[in-house]
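Below is a slice of the complex: some chains, not all, each in place.
Should a chain be cited, it is by its letter among A and B, assigned in written order, with residues numbered from 1 in that chain.
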């Protein structure tokens, strides 16, 4: 039988760190408490490739994604990192690799009560779940991207009043796959580090409360970044990366702060 | 009782065509065949504002969205345009306006059989549903954005072989809200206009079939655009807008074609 093109020797002998599919959008279904949840994440799945192989069999990567999604849809306690691991397990039976990595990006909606009127408000956050396998070892990186604001303390000192703006806080945790971490808890840490939490629905009394909270907690982008790193100390055995971008209302450019820690 | 700031007279008297919320991402649930579907679309909701009012009560717009979503989640035959209408109906009870418009953007996943191996392949398409109310009249605009390819006929003539590239076809239908149109049918019209349909999963025998189909149907971006307009004649009482962008493999720039028709 003729060998596939992918299985031949390449002209240039170089090991590749990652080969695979990216920007693949597909339907994921998970059962949770007897209900079917459906969403359309963006997926990247890559494996390493030895210098002796011309190419990867990419259709097997797509099959591993499809089969894991199909199987997870029958689970009653699905999770994105469970799906990620399952994709790598399925792929391991179809294709040889030493290290493989799957990244799943989607929106996570969390319901909150508004601060005064107590109404339900649906809050959407961008999340990213990465599962990596090196040999037999599985690790993960969980990321959340959360909206909030900064209220400039320096402006208060020099003019008696702050400039205020939207800010975006990002928290990434790198840890072993088995280390149980809730994405909602990560979102909570980031929200808690801002001058105030923000809400999709705000009645006048809620708005007044949010604004009072802002003025009571003036914060530089540096303060928010430190607050995230500090708040993340509750996540044990993690490498923590924090980044905050403040979309300045007095400038055309943004300001940025980054920090990291190991707990 | 003190009047809200929004209800005052503005300094500059000008009618505004649209005032509202945009880039709002929230959780939408629809029941279909006894199953709960969940997704996180991006929503814009706007109304016109007379020259005599300083501002719109924007929290009422968010409430109309929340309440309509809550109500639709109990429907057994929800649709995005049904949700759009419901948002405008709910808003009409909370806020005065002459014209209002809601735009919902999300991904729609359609399952297809691969051409030879007959496997299920999940295909994701970006869609946009706009519902507009002018007085008592409701209209809608439905849009789909679909991936395919172009295979250059001119290149075949001058070199015996075509250059090939990914292309993106867009079809928009403007019609009355009551005119029943299936988004899947719109996607089908666009896919049928390309040199070949494309698939997320392709085994070798499928890939060979897709490639044969490409070479058997060389098409300029102009041909694809005309094909979409022609295929859309099945949608009656519609204004049709088509746009195709071909991401040229021999250039750094893209090529584009646009056309419209009324059926």
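Definition applied: contacts are C-beta pairs under 8 Å (C-beta built on N, C-alpha and C of every residue); 3 or more make two chains touch, one makes a residue touch a chain.
The model shown is predicted, which means the values in this text are computed figures rather than measured ones.
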Overall copies of the shared sequence [whole complex; 2 in view]: 4
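Convention: only the chains that are shown with their structure count from here on.
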Approximate Å spacing (C-alpha centroids) for the pair subunit A, subunit B: 27
Parts of subunit A lying in touch with subunit B, wherever the complex brings them together: 4, 24-27, 35-40, 59, 62-63, 66, 106-107, 109, 120-122, 124, 200-204, 207
